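Every protein chain of the complex appears in place save one, which is left out.
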Amino acid sequence: MDGVIQSLGVIFSLSGLVVLLIGALLGIVIGALPGLGPSIGLSLLIPFTYSMSPELSMLLMISLYTSAEYGGSISAILLSTPGTAAAAATAIDGYAMAQKGQANEAISISLTASTVGGVLGGLALLLLAMPLAKLALQFGPAGYFAVGLFGLTSVAALSGGSLVKGLLGAAFGLGLATVGIDPIAGTPRFTFGHFELYEGVPFLAALIGLFAVSEAMALAEKHACKAPMNKSRVGHVFMSAAVWKETWRSMLSGSVIGTLLGILPGVGGNIACWVARDYARARDPHPETYGKGAANGIAAPEASNNATVGGALVPLLSLGVPGSPTTAIMMGALIMHGLHPGPQLFAEQPTLVYAILFGVIIASLVQYLVGSLFLPIMARTVLLPDGVIAAGILTFAVLGAFAIRNLMFDVWMTLAFGLVGYAMKKLNFPVAPVILAMVLGYLVESNYRTALVSSQGDYMVFLTDPISVLFLLLSLVSILVPVRRAWRAKRPVRGGQGA
Amino acid sequence: MMGAPEVPPNRGIPFSDLITGLICLAGCIAFLVLAFALPAGHSTGDVGPGALPKQIGIFGIICSAVYLLTALRGGFAEERPEFTESHRALAAFAIFAICLAVVPWLGLAPALALAAAVVTLLFAGRGRLVRAAATAAGVWLIAVLLFERLLGLPLP
Partner (left out) sequence: MQREMTFTGRFIRRTMAVLCLMAGTALALPQTAAAEFPEKPVTLVVWSGAGGSLDTYGRKLAELLEREAGWTVKVDNRPGGSGAVGLSQIVTQPADGYNILVLTGTLTFGIAQGLIPFKLEDLRLLRAMQSEPSSLAVMNDSAFQTVDDFVTYMKEHPNELRVGGHSSGGFHQYMLYQLMKQGGFESGWIPHDASGKVTLALLGHHIDAAMMTPSTALSQVKSGEIRLLGVSTAERSPFLPDAPTFKEQGYDIEGAIWRGIAVKAGTPDDAVDAIQAAIDTVTASEEWKTFQEEQFQDSPDWAEAEFTERVQKDLAEQAEFLKSAGFVQ
């Protein structure tokens, strides 16, 4: 109990609050810039944390981590250029809403959902860390494979009008995911002698290219700045009661999905945002509004990606094993202070542990405060002339692509993706399936093959593992339900059925 | 780059869809061929590095074929793409590509500032030159102050 009181003392001390505010401010900016996400942000912080106490350095990092997850949605909504990978799903409905002149509403939904997700994820970490860690341990390679496959089934929902276009996009994304050194056999695939491709096509290069660069190119098509027909009033940050009523369910489901996927190493927010959106869409009485500016299409993914923060800290604190690159950096910072995360840390450093546990919740609230101060400034970016926006997007795209690995190679790859994205945009191909397949391709393939290597080639491994069976069944359901609905409606969707 | 080449408007046949379908098909076939060239795995039970790529290739070929057939039957008629303004988009792209190509001599920040200025010039409106200069200065400042100084990126 002493630890609890002392940790709250640290959090609500002047330095604690200052650190939380700075973290939130930096996090929102870093998150909003395409290419710079929480892990780059944290690694840039590391040198500054040497001289701080471990509690304060953790508060700073958590605050930045949380706020960056929210910040990514701002640029996704305003400019259709997701600032972080986990905000990719938000770009679809968020940008559609902004186009309808509701940029302000969209950001306030995102801010609220992010805060709710962050708080619920933090509560789960505070109250359920041990059981959640035990749950994470149940997932073997077969289980991860089935989870990935389940995620892939939402391609159909993301395809928009034409299923075959979505499936072609998914094939493209899966193909991209196989580039690089093979996870099991160690041979390079499709690298054409470029060692820059050994770690695979950088996911962020594809994300920035397909969303940001293509959007800038589409903007360049306009001759002059049109009258600001879709430039809305900005200012208020509070969601109306009607919006609360509409979105609370998807915030809740998003938070649960985010927390659960956050605890699984190698899954995290990049995948949780799609699963949460798909779940909300499947439960929604009006699934056809998704992609056209549905409030739940923002609330669900944004709640989920912030909830992954609490989830991702579960294996770190309860097992001493980082589950994501971002938490690995936090572990590095703790080790720099001579501390080794793990169950014994609760006994050795209760103040620190409770500072982290409460820190996640408080940081989400601080993020709401800072976010609401930022909102009016951020929302005004859409008032800039189109030419400046286009040039700005391209500039940030180039700088963000360079920041991935300090390589010009990645910048060129991003530009190439921009060209592809532009062509897809013109031909009405949805880009979301490409991104989703790219995120899941590696997860699915490496775990499928790891499972088979563990079982010496026995395919029964997928049917004897209960988690695998559960998610395989869920995948089947999520494919069959829309098909049945389509049959009932009248004729099935044209094309696509062949695959 | 302001000289506007005339892009022929679409005629009755879904020309762009056909080309897209053929490109997809060719891409998938090439991918499949490359996948078959991959070596076999060497761990017991492993399906090998080529297994998933082969499946993707075949899946892609089927999808491309369905896409082509749908396009031929006029399945995408109601969403006919418009390319009349594409030269402007491609110009913006080309400006950035050219400016990035001269980064080894110019440095990244000045090259970006130049590219941003030229791209803003593509747009009509009052005070174009002033706007371009302001954009260039802003871009340069962001690149140098935010990315190079604050974030410590080794910009070329």
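Should a chain be cited, it is by its letter among A and B, assigned in written order, with residues numbered from 1 in that chain.
Note that in this section contacts are C-beta pairs under 8 Å (C-beta built on N, C-alpha and C of every residue); 3 or more make two chains touch, one makes a residue touch a chain.
None of these values were measured; they are calculated from a predicted model.
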Could you tell which one of A:Gly3, A:Gly101, A:Gly161 or A:Pro265 touches the chain left off the display? A:Pro265
In terms of residues, what is the contact footprint of the unshown chain on chain A? 39-40, 42-44, 46-47, 50, 136-141, 181-188, 195-196, 198-199, 265-266, 315, 319-323, 325, 328-329, 332, 335-336, 338, 340-345, 405-407, 446, 450, 453-454, 456
For review purposes, identify every residue of chain B that touches the missing chain, sorted by number. 39, 42-45, 154
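Quick note on the criterion: only the chains that are shown with their structure count from here on.
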Whole-Å separation of chain centres (CA-atom averages), chain A against chain B: 23
Contacts from chain A onto chain B in the complex sit at residues 36, 44, 161-162, 164-165, 167-168, 171-172, 174-175, 178, 182, 184-185, 187, 189-190, 213, 216-218, 220-225, 385-388, 390-392, 394-396, 398-399, 402-403, 406, 408, 411-412, 415, 418-419, 422-423, 426-428, 441, 445, 448-449, 452-458, 494-496, 498-499
If you look only at chain B, which of its residues touch chain A in the complex? 16-17, 20, 24, 28, 31, 34, 38-39, 41-49, 51-53, 56-57, 59-60, 62-67, 69-70, 75-76, 79, 81-83, 85-86, 88-93, 96-97, 100, 103, 108, 112, 115-117, 119-125, 131, 135, 138-139, 142-143, 147, 151-156
